[in-house]
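Every protein chain but one is kept in place in this view of the complex.
As written, the chain order gives the labels A, B and C, with residue 1 at the start of each chain.
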Amino acid sequence: MSANTAATAARETDKHINIYEPHEWKHSTQVASVTWKNPVGTASGTFQYAAVRWFYDVSQLGAVCTKGCSPIPWEGNPSPRTAEGPASNLNAVGLQNPGVDHYLEDDLPKLKKAGAMVIANVAGHCDDDYMQVVEKLADSDADMLEINVSCPNVTHGGMSVGTDPVALATLMDKLRPMTDKPMIVKLTPNVTDITVPARAAVEHGADALSMINTVLGMRLNIRTGEPIIANKTGGVSGPAVLPIGIAAVYRVRTALPEIPIIGIGGIDSGEKALEYLYAGANAVEVGAAALFDPVAPLRIARELDDLLDERPELAAKLAAGKTWR
Amino acid sequence: MSANTAATAARETDKHINIYEPHEWKHSTQVASVTWKNPVGTASGTFQYAAVRWFYDVSQLGAVCTKGCSPIPWEGNPSPRTAEGPASNLNAVGLQNPGVDHYLEDDLPKLKKAGAMVIANVAGHCDDDYMQVVEKLADSDADMLEINVSCPNVTHGGMSVGTDPVALATLMDKLRPMTDKPMIVKLTPNVTDITVPARAAVEHGADALSMINTVLGMRLNIRTGEPIIANKTGGVSGPAVLPIGIAAVYRVRTALPEIPIIGIGGIDSGEKALEYLYAGANAVEVGAAALFDPVAPLRIARELDDLLDERPELAAKLAAGKTWR
Amino acid sequence: MTTFTPTHDVVAEATAAGFFPPRHTVEVTQVTELTDRVVRLTFRDAFIASHAKPAQFVNLFTHDDFMLMPRPFGVSEVEGDEVSVIFAIIGHGTEQLAQLQSGDMVDVLGPLGRGFNLKQDANYILVGGGLGVPPLVYAAQKIADLAGSVATSVIGYRDAHFGEEYVSRYTDRSFSIDNAQGNVVDLLNQLEQSGELYATDHTPIILSCGPLPMMKAVAAWAAERDIPAQLSMEQRMGCGYGTCVLCTVDTVDGRLKVCSDGPVFTREQLGWGK
Partner (left out) sequence: MTTFTPTHDVVAEATAAGFFPPRHTVEVTQVTELTDRVVRLTFRDAFIASHAKPAQFVNLFTHDDFMLMPRPFGVSEVEGDEVSVIFAIIGHGTEQLAQLQSGDMVDVLGPLGRGFNLKQDANYILVGGGLGVPPLVYAAQKIADLAGSVATSVIGYRDAHFGEEYVSRYTDRSFSIDNAQGNVVDLLNQLEQSGELYATDHTPIILSCGPLPMMKAVAAWAAERDIPAQLSMEQRMGCGYGTCVLCTVDTVDGRLKVCSDGPVFTREQLGWGK
């Protein structure tokens, strides 16, 4: 995206895409042997079917990753939960969600009925939380599970599981036997070396990795001198984090040549999605861009589909479950 | 800064500041008992006297932090060394510099003659490098030393000293006895918990901390599918990293209430400098903003001087060597 | 400051396909400074004009890529296919929006949220303060079209009465007070005593929008009298259309989204005034 206007897509691709026109997807991808009709999904926490269904047909996306799901309803953090950074958004939702039972009764069946490929994002304050959720999702219609071990907003003995490779391995050893569903582990960038938890996750059963979750950040109000977000710190997302996400994918791809990777962070155009694919991702998820325009994920998918036309080598690799690197 | 124009300053402060007019600085600060005439300095690597002297009187800055200095001349990384991110810059200079002897003969005397308050930034690939530089700077005219233990571009057994609290403590134990000059340790944000190296540095003799250095990032060329920077990854700086720097300062200030802190990262206006002061910094350094406009550091200093007029409580604390938090 | 004129009508594309229009670019037709740092901005948008309900809002977007997040503003008036908002310049986003000029383009998403419920025939007492006034202007405009209802406005100002001409343009009776004289609850009491507040056979229903302490006081005042009250809330938002859960308010039913469960909540939902 260049200037902050709705006309951006048209400028970047040099042509206007009517995202509402029926479209035959030309370039599929595979993530842990699951075929996506295109490489673009939504990122967890920025997609709710009840809100998005008015704007476009969600079955057109490569996948839909739903909001972090906990064993019981969580009320999350107090408001204000958000602030703005230069080219970014900060959030501290604290994983508010109505719980896994509601998810199984309401969101999931609706999404499946709408024809979506669904990734269920799993959240927890402790190992037991994760286990309860995975147990209930094991026999569900969810196509893939994404284990969020990285949310910086929730205190888990201080840090998140994603920052401690031993804790992560322990958790994966518990979760892995519970289901045959493809299990994606979603990593946090707030670590010294992201290849360390990446390796731990893969060695303990992850079928794929996704990255990055939000980057720790904060804003203060210069009228009051106090933090803007009630939780004080929050997670940075949006265009500003793009180079951080690209570096994470590239480094993990270099360390682990075979593992499927979903690239996340700052994607707001087909070109940026493409950049993640060149960094070694098999697919991408779009988060904050959807806050600024509801149809961003679908527009990006369409832009990417056209960009891949001119890149047959990359397209063929993705369709075969391989990557550029 | 809002829109990317030279008229920005005028809009932000609602008035035009003529930075060339003689100015009586109204609000000083103290960093490790050294008084700065105002709280704004330049960040290491984005200020060279030979280049900047044509643009403004460098003695007007709170301080001038010079480019990382090594025992012998270093040639740095091959080109290209830079790429652009949304609201950011990526760099992989690899600490090219003409070495400490040249610094002592050329840059430092010129800067002191020009009336600048000088922070000498010290770089090294190993402990011995740092020791050689500090030894030579110990009796120099430099007002403060800043130990860069965080540059992500230089391989030091893989990671930088700043990511390993034990290595950092060991280094500080060697450097501390070598000089009475105030010693600032400059921290990297590329760690799981920045308060850990912060504490190690302070417990082993740091008189002050500065943060953040650049954030690990990368960009690829979507025409070739290859990294733009020859070094592949680089360090992200500029507006995009602001919330990351603010969070770092706030968290370290909370963990270490007494240590002087210089806030760095994404500062391009007096308002953002002020935000760092509210987060708990005693002063700030301006980096990438100077790439986009040579006079940015001085403009920011002037904007902040006016903003502090309306904040007598904060201004009084800073002048007394205390901070907002 | 202008922007790129879109060559395609995304609103038409979306609605033709049966979907709600996404963010799109519209033309600014008028920008007026009402008082110091308060601006009325009008843009042309047939879709929003024909669908917006009072207390619904629109997300406006600046042209500054540093500020990607939506700026939500309550719709304050609709004339033909033109939609107006009234806003205070409080930060860099509103500062930049205030610099738009007639003929410039601006990005918009909306109408968003659930508006006031005006189904019942009633004497709608519009109680507002400060920047809560703009949505009430639109409520008054809509009530003026309802055969069975009347509108009474009771507005508190800090000092300048910036929206007054707009409110009184549409209300049947309008009253105001400023900080020097007292607050809106003082005024409500005064008007109750003088009988002016209920000078009609209609059942009173309060619609309120304004600063939190004011709305709490108004809810308490209404609760004491068993008058229904609908209160329009504000919260920092991420998306404005219900997808991110960044905009919650604590209610008796838990943390609800201001943007899509609200912005209008009843005093019972908020647990205020009991």
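Odds and ends about this structure:
Keep in mind that, in the parts below, contacts are C-beta pairs under 8 Å (C-beta built on N, C-alpha and C of every residue); 3 or more make two chains touch, one makes a residue touch a chain.
As the structure is a prediction and not an experimental result, all values here were calculated from the model.
Displayed chains that the missing chain touches over the full complex: A, B, C (touch as defined at the top).
Screening C:E13, C:D64 or C:D107 for touch with the missing chain picks out C:D64. When the omitted chain is restored, the residue from B:G62, B:P239 or B:G270 that touches it is B:P239. Screening B:P39, B:G62, B:P86 or B:G280 for touch with the missing chain picks out B:P86.
With the whole complex as reference, residues 1-3, 11-12, 86-87, 239 of subunit A touch the missing chain.
Where subunit B meets the omitted chain, the residues involved are 1-7, 10-11, 16, 18-21, 45-48, 50-52, 54-56, 67, 73, 75-76, 78-84, 86-89, 91, 93, 96, 228, 238-239, 288, 290-295.
Taking the complete complex into account, residues 1-4, 64-66, 99 of subunit C touch the chain not shown.
The rule is short, and it goes like this: only the chains that are shown with their structure count from here on.
One finds 45 Å separating the Cα centroids of subunit B and subunit C.
Work out the mean CA point of subunit A and of subunit C, and you get 34 Å between them. Contact with two or more other chains is made by residues 62-67 of subunit C. For subunit A, residues touching at least two other chains, in rising order: 1, 83, 86-88, 239.
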